[in-house]
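Below is one structure, written out as structure tokens, with a few remarks after it.
A single protein chain has been removed from this complex, and every other one stays in its place.
Let's turn to chain A:
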């Protein structure tokens, strides 16, 4: 094992083993196995610098080192849409 990074979101931290030559996209694919969110809905931000990590670049390219902390953000998915729509549906049923 060459290195690991700490991916954090809310109260959860994922320790992910990786290699400096791996790309950010490969990291996102590893994460998608753990969190059931596709790679293109994820955004990784290197902490504490706050730089958004690009899919095509490798970890070494973007100075992500062993034991680095990376923040995970997720695109608003179908689940949040459902929650937004829910009050609308309730309104309609009341009118009916």
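As a convention for this text, a contact is a pair of C-beta atoms (placed from the backbone, for glycine too) under 8 Å apart; a residue touches a chain by one contact, two chains touch by 3 or more; residues count from 1.
Quick note on the criterion: contacts and distances are computed from a predicted model.
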Record-based protein name (UniProt) of the chain missing from this complex, from "Large ribosomal subunit protein mL43", "Elongin-C", "Ribonuclease P protein subunit p29" or "Exosome complex component RRP40": "Elongin-C"
Residue of A:17, A:40 or A:73 in touch with the missing chain, whole complex considered: A:17
Missing-chain contacts mapped onto chain A: 1, 3-4, 11-17, 30, 33-34, 66-67
